[in-house]
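Only one protein chain is missing; all other protein chains are in place.
Up next is chain A:
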Amino acid sequence: MLQDQVAIVTGASRGIGREIALSFAKSGAKIVVNYAGSDDRAEEVVSEINANGGEAIKFKANVSNESEVKAMIKETITRFGSLDILVNNAGITKDNLLMRMSEADFDEVIDVNLKGVFLCTKAVTRQMMKQKSGRIINISSVVGISGNPGQANYVSAKAGVIGLTKTTAKELAPRNILVNAIAPGFIATDMTDRLTDEQKEQMLKLIPLNKLGEVLDVANVALFLASKQANYVTGQTIQVDGGMVM
């Protein structure tokens, strides 16, 4: 489906990003596995892709740092010669009730989860405009639509990503660059493992399909959005949440 396309997946050392990297590679894409901290886990993803006959490199860059982002894009183009798909997946949480949330925790989450999407998108635009084609897939969250207590920073960032997706889609549509967002619900990852059993039980009550999502459920939608099958889809936010928010 993605034969010989080049994709950057941010935050690809684990969770949803990892699964997207692996499934894009399986579909024939060359992958840049971006990560910020866990070098070992990024290396594992690269090894797994290469072992299965794919092609991947890892690149350490904090998405909220413009010069690191630019260096990553440059290396991608030098190494693979083009850049067709960007998946803005990197994200962090610093949950707390609004009254107890520090300014630093608010800023840090906005920096990575929202500004990071802006910086990576800006940096790939030039190459995609030249190629007159490209796909940008932003991983938002269903809480960016519904709100969620204890996540003022995260929700603000994820709602911001949806607005950014729509604006970018409109600006870049004349150059055949399609920009969409995915809003996952409750997906089993490291990030959701940290929730207490009580929190998990409460969430399950809200999900009509009555189960957690798997990272593959999200990767499958990302694959669709990156593929030719989504040629007429842009500016959309697709929820992958088991019906949690309608």
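Here is the rule we go by: a residue touches a chain if its C-beta (ideal position, glycine included) is under 8 Å from a C-beta of that chain, and two chains touch if they have at least 3 such contacts; residues count from 1.
Throughout what follows, contacts and distances are computed from a predicted model.
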Per UniProt, the name of the complex member that is left out, chosen from "TRAP transporter small permease protein", "Spore coat protein JB", "Acyl carrier protein" or "Cytochrome d ubiquinol oxidase subunit II": "Acyl carrier protein"
Contact with the hidden chain (one of A:4, A:39, A:171 or A:201): A:171
Residue touching the undisplayed chain, where the options are A:110, A:129 or A:188: A:129
Missing-chain contacts mapped onto chain A: 126, 129-130, 171, 174-175
